[in-house]
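Shown here: the complex without one of its protein chains, the others still in place.
Going in written order, the chains are labelled A, B and C, and every chain counts its residues from 1.
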Amino acid sequence: MKASRDLLLVLAALLALLALSAASTLLPPAPWKTAAGLAIAMMKLAVIALYFMRLREHRGLTRVFAAAGLFWLGLLAVLVLSDYLTRGRLH
Amino acid sequence: MSADAPPPGYLAAEPGILAWFRTLDHKRIGLLYLFSITGFFMIGAAAAACMRVALLSPQGNLIVSDTYNRLFTLHGVVMIWFFLIPAVPNVLGNFVLPLAIGARDVAFPRLNLASWYIFMAGGALVLYAIAAGGVDTGWTFYTPYSSTYSNGHVMAMAAGVFIAGFSSIFTGLNFIVTIHRLRAPGLTWFRLPLFVWSLYATSIILVLATPILAITLFLMALERGLGVGVFDPKIGGDPLLFQHLFWFYSHPAVYVMILPGMGVVSELFACFARRRIFGYRVMACALLAIAALGFLVWGHHMFVSSQSLYAGLVFSLLSFLVSVPSAVKVFNWTATLHRGSIRLDTPMLYALGFVALFTIGGLTGLFLASLAVDVHVHGTYFIVAHFHYVMVGGMVMAYLGGIHYWWPKISGRLYPEWIARSSAVIIFLGFNLTFFPQFVLGYLGMPRRYAIYPPEFHTLNVCSTAGAAVLGLGYLLPLIYLPWSFFRGAPAGPNPWDATGLEWRTASPPPPHNFEETPVVTAEPYDYPPPP
Amino acid sequence: MTSSSASATSSAREAEQSVTNRLGLWVFLATEVLFFGGMFVAYVIYRHTYPEAFRAGARLMEFGLGTTNTAVLLVSSFFMALGDRAARAGDRRQLRRCLLCVATLGVVFLGIKAVEYHSKFADHLVPGPDFSGTRGPLEIFMTLYFAMTGLHALHMLFGLGAISWLLWRNAGGRPVPVEPVAMVGLYWHFVDCVWIFLYPLFYLPGR
Partner (left out) sequence: MTGRFALTRGILAGLESASSLAPGVDRLILALLVTSLLVAGTLLALNLCFIVRYRRGSSAPRPPPRSSSTVVEAAWIAGTTVVFLGFFAWGAKLYLDEERPPAGAYEIAVVARQWMWDIHQPNGRREFNELHVPIGTPIRLLLTSEDVIHSFYVPAFRLKQDVVPGKTVSLWFDATKAGTYALYCSEFCGSKHAAMTGVIVAETPERYAAWLAGGAPEEGRGRQLFTRYGCAGCHEPGATVRAPLLAGLYGSRVPVPGGGFIRADEAYLRDAILRANQFAVAGYQPLMPSFQGVIPEGDLLELIAYLKTLGAAERPASGPGGAAP
C-alpha cells in the first residue's frame, strides 16, 4: 500500500475539507456560511479532478473539455440570474 | 471498369438488408439517417399541408381548433427534432466528414450506430404519442399549460424528444473527437474545409445545449406526472424558469440547424465559382463565434414574458452582436463570386437560394432583436415567417444543395441536371409565395397558432396556402428523380465537379475503408487553379 | 513487419485510442455537468427567491446521514483511483480488491439514501397530494431534493452496474481491462463530484 501514500494524502485532504464544512454548522448561522460551503465544495472538486481524475498529468485538450462543461453552466447561471436579480429594479 | 456501372464500393460490401442494421460504416449510417429523416420530413410536411389548407377559411371550417393545435405541435416537434437538427450533421456529416479529413471512419463507430437506434426509438415514441391522440402544447411545451392543463400525450412526446436528444449528444461527441484525432497527415486546422469547421461548431452546440433540454423536459414531465414541480405557480414556482431553461437549448438549436448549412454553402460557392473562399479564416472563426455567442442570446424569445427590463436590454444587445458574424459570412460569400468562374449547376442554385433567403431571414431577425419591434411582432406570423426563412429558406435549401453536390459520391451516379434545376427554381418561388405574405400578416397583428382568424387576414392566408402547394410540388420532385438516379443515373466517376477536397480523391461510391492509402495534404483548402 | 515493430505499432495505436477514449468520455462528462447543472440553476433561483423556505427545508434533512454519505463517496473515489493505478500496473488481485471496496461503499451509500428517503415518506414530506407542509415553496425544495438526489442515485446505480461489469471482465484469463477501468473511474469520480455539490445545497443551509 506504500506506493499509494500520495492517494492516501489526497483522501485525507478531502476528508479534512468535509470535516471543515461539517464543523461550520456548529457556529451560529451567518450569511458567509453558504459561500464557505460552496468554496469548500469547489476545493474538493479541484482535488478530485486533479489527482483522482489525473488532470494533473493530462494537460491541454483534456483540461479544456473538462472546464467547458462548468464554464457553459456558468454562462447559463449568470444570464438567468441577470433576469431574476434585476426584476422590479429598473421600473 | 465498365463504363455504364460505377464500382461496387461500400454499397455492395455488406450484402443483404440485415447488414444495414448492423453496419458500423459511417457511410451506411449516413444513408440510414437519410431514409429516416426523409420519412419524418414527409410526416411533418403533411401536417403543414393540412394546416395551410385549414387556414384557407377564417372560420376554420375544415378542422376543429383541437385538431389544428395538435397539427402545429406535430409539425413543430417532428420537423425540428427529427428533420432539421439531424439533417445535415447526421446525413451529410456522417457520410462526408471521415472522407473530408482522410479517415477510415468516425472515432466511435459503435456509438454512431447506437445514436441512430436511439434516434429511431425517440421517433417511435413521438409517433406513438401522435397516433394515440397527439399533443396540443406546441413544440415549446410551455408550462403551466403543458404540465397541468393540457390533456394530450405530453409525457410520451416529451420522453421521445428526451431520448432523441441523446442521439444528438452522441453525434456531437463523435464528431468533436473525430475532428480532433483522426485528421489526415498534413491536414492542419486551417486547411480543413469549411464544411468540417461547421460540423465542429455544430457539435459544440449539440454537446453543450442538448443536456439542458433533457433536464428541462425531465422536470416538466416530473411536474405533469406527480402533479407537483418546480414550475408550478400554485406553489410559488415560476413558469419563466422553464422558458429560460428551454430557450437556453432551443436558441443554440436553431444555430445547430443553420451552421452546417453555412458550411455546405461555403463548399458549393468554392467549387462552382472555382475560387478560394474569400476570407477563409474569418469564415471559420465566424462559425465558432456564432456557436459561442448563440448561447448568450436566448432571452430575445422572452422580451414580452415579464422578464426583467435589464435582462431584456442585455439579451437585445447580445442578439444584435450574434448577427454580426452571420452578416459577415454573407458578405464573404458574395465576395467569393468576385472574379470567380461561375457555373449554375443545381447545387449552386440551391446555394444562391440559401444566400438570398438567409439574408432576408437574418435581416428580419434584426427586427426581432430590437426590443420595441419585438414587443409588437412577438407571437405573430412575422415570427413564423422569420424562422421559416432561416430554417426552410436557409437550412433546407443548403441541405438539398449538399445532397445534390455529394450525390455522385454517395451513389456513384449523376442525377438528371435539368429536372433538378427546375425543381430548385420551383422550390425557391413556392417558398417565397408561401412565407413572404406571412411577414405582412405578422406586422398586421395576426397571432400565430390561430386555427380561426379575423376576415381581414383572409387574402394573405390564401396566397400563403397557394405558395405552400407550389413548395410541396417542388419538394416532391427530388423525392422522385434522386431515387431513380440511384439505380439508373449515369456513372459519375471520382470527381464529377473536379472539386478540391479529400472526398473527391477516392472512388464514387467509395470503398468501405474510404481510401486505398491515407491521403497526405500539402495544399491550402480550395486551391483551385486560377481561371485561364 | 517484425513482431516487435508490430506490437510497437499496435501499442502506439492503443495509446492513441486511449487518448481518444479519454477525450470522448470527458465530452460526455461535460454533458452530464450541464444535465445536473440545469437543476442547480433552478435551485439557485428558488433559493434566491425563497431563502427562508429553503433554510427550513434543509433543517428537515438528517445532517448526520448526509455527512456520512459524503465521506463514504470520498473513500469510494479513493479506492477507485487506487484500482485504476493497480489496473495500469497490471495487478489483477489488487484491482479486484479495490473494485469490491468501491462497490460495497456504493451500496452503503444507496442504503443510507434509502433510509433518508424512507424517513421523508414517513414524515409526509414527499411532494404531492399528501404533502404535510403548507403547499408552498417548501414543496419546491423537496421536489428539487428528490429530483437531484434521485437522479444522482440513478447515476450511482449505473456506476455500480459498470463496476460489476469490470469485476466480471477482470476475472478469468482475459487481459486486465485497463481502458475500461480508467473510463469507469472517471465516471465514478464525476458522480462523486456531483454529490460533493449536493451536500452543501441540501444539508448545510439554515444550520
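One rule holds for everything that comes next: a contact is a pair of C-beta atoms (placed from the backbone, for glycine too) under 8 Å apart; a residue touches a chain by one contact, two chains touch by 3 or more.
Computed from a predicted model, the values in this text were never measured in an experiment.
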_Which candidate, B:P89, B:G160 or B:G237, sits in contact with the chain we can't see?_
B:G237
_Selected residue (touches chain absent from view) among B:S36, B:S115 or B:S150_ = B:S150
*Can you work out which residue in B:G9, B:G294 or B:G312 touches the chain that's missing from view?*
B:G312
_Option touching the unshown chain, where B:A46, B:V462, B:L477 or B:A490 are the choices_ = B:V462
*In the full complex, which residues of chain B touch the absent chain?*
60, 65-66, 69, 136-138, 142, 144-145, 148-150, 227, 233-241, 273-274, 278-279, 282, 303-306, 309, 312-313, 316-317, 320-321, 323-324, 327-328, 330-332, 334-335, 337-344, 352, 355-356, 359-360, 363-364, 366-367, 369-376, 378-380, 440, 443-445, 447-460, 462-463, 530-531
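In the analysis below, only the chains that are shown with their structure count from here on.
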_Comparison of A-C and A-B by number of C-beta pairs in contact, larger one_ = A-C
*How many angstrom between the C-alpha centroids of chain B and chain A?*
38
*Mind pulling the residue numbers of chain C that touch at least two other chains?*
23, 27, 30-32, 34, 37-38, 41, 45, 49
*Can you list the residues of chain A that touch 2 or more other chains?*
61, 68-69, 72, 76, 80, 84
*In their shared complex, at which residues does chain A touch chain B?*
61, 68-69, 72, 75-76, 79-80, 82-84, 86-91
*asked:* Quick check on the complex: what are the chain B residues that touch chain A?
replied: 180, 208, 212, 240-241, 244-245, 248, 295-296, 298-299, 307-311, 314-315
*Residue ranges of chain A touching chain C (in the complex, touch as defined)*: 3-4, 7-8, 10-11, 14-15, 18, 21-22, 24-25, 29, 33-34, 37-38, 40-41, 44-45, 48-49, 51-53, 58, 61-62, 65-66, 68-70, 72-73, 76-77, 80-81, 84-85
